[in-house]
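This part shows chain A:
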Amino acid sequence: MKPRSHEPIFWSLFGGGGMLAALVGPILVLIVGLLVPMGMGFGPDAMGYEQMRALLGHPLVGFGLAILIALFFFHAAHRILHTLHDLGVHATPRLKQICYGSAVGGSALAVLVALVLVVRA
Partner candidate 1 sequence: MTQTRTIIIECLRFHPETDEAPYYQSYEVPFTAEMSVLEGLQYIKDHLDGTLTFRWSCRMAICGSCGCMVNNEPVLSCQTFLRDYHPSRIRVEPLAHFPILRDLTIDQTDFLAKLESVHPYLIPSADDDPGDQPRNQTPDQIQDYLGYAQCINCLLCYAACPQYGLNEAFTGPAALALLHRYNADSRDAGKAQRMDVINAEEGVWGCTLVGECSEVCPKHVDPARAINQNKIVSTQDYFLRFLKPRGRR
Partner candidate 2 sequence: MDVIESDLVIIGGGGAGLRAAIAAAESDPGLSISLVSKVVPMRSHTVAAEGGAAGVIHPDDTLDKHFDDTVSGGDWLCEQDVVEYFIGQCTRELTQLEHWGCPWSRQEDGGINVRYFGGMKSPRTWFAADKTGFHILHTLFQTSLKYPSIRRFDEFFCTDLLVEGDRVQGVLAFNIATGESVLLRCKAVVLATGGASRVFGQNTNAGIVTGEGMGMAYSQGVPLRDMEFVQWHPTALPGSGILITEGARGEGGILLNKDGYRYLQDYGMGPLDPWPRPRAMELGPRDRVSQAFWHEDQAGRTVETTNGSAVHLDLRHLGEKKIMERLPMIRELACTFAATDPVHSPIPVRPAVHYTMGGVQCDVNGATPLQGLFAVGECASVGIHGANRLGSNSLAELLVFGRAAGESAARLAREITAAPADLNAQAHEAEARRLNMLNADEGERVAVIRSEMHDIMESGVGIVRDAERMSQACERLSALRDRYRRGVKLDDRGRCFNTEWLTAIELGHTLQVAEAMAHSALARKESRGAHLRQDGFDTRDDEAFLCHSLAHHEGNGPPRISHAPVTITRSSPRERIYGRDSQPDQTAREE
C-alpha cells in the first residue's frame, strides 16, 4: 500500500486561495479601480483613512481580510513550488519548508496586524 499524500492540505488551501482570488479580485478592482475614482455609488471619502481604519477595526472585516491574505499566501506558495517543479527545480523538503513556511509566516503576520487593528479600534 502506497503512503497517503498530505497534499490535500496544501491543495485545499491553494484551491481556497485561488477561488477567493477569482471571486474577490474582480470586485476589488471594480470598487477600488473604477467605482470609487468615478464617484459612482461611493462618497468622495470612501477610501479615506478614517473610513478605512474604522472598517478594518470591525472584527469580521479585519479577520476576514487576514484569512483572505493567508489563503493568497498559500496559493502563491503552492503555485511557486509547482512552477519550480515544472522548470526542473524539484520539491525537496527544504524547498517546501521555504515556500509553505513563508506562507505560514505571512499568514501569521496578517492575523497579527488584524488583531492589533481590531483590539485598538
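Before moving on, here are some points about what is shown:
The definition used in the following text is that a residue touches a chain if its C-beta (ideal position, glycine included) is under 8 Å from a C-beta of that chain, and two chains touch if they have at least 3 such contacts; residues count from 1.
The candidates were selected such that all candidates are chains of the complex that A comes from, given by their letters.
The shown structure was predicted, so the numbers you read here are calculated from the model rather than taken from an experiment.
Which member of 1 or 2 touches chain A in this complex comes down to candidate 1. Interface of chain A with candidate 1 (complex): residues 1-9, 11-12, 82, 85-86, 88, 90.
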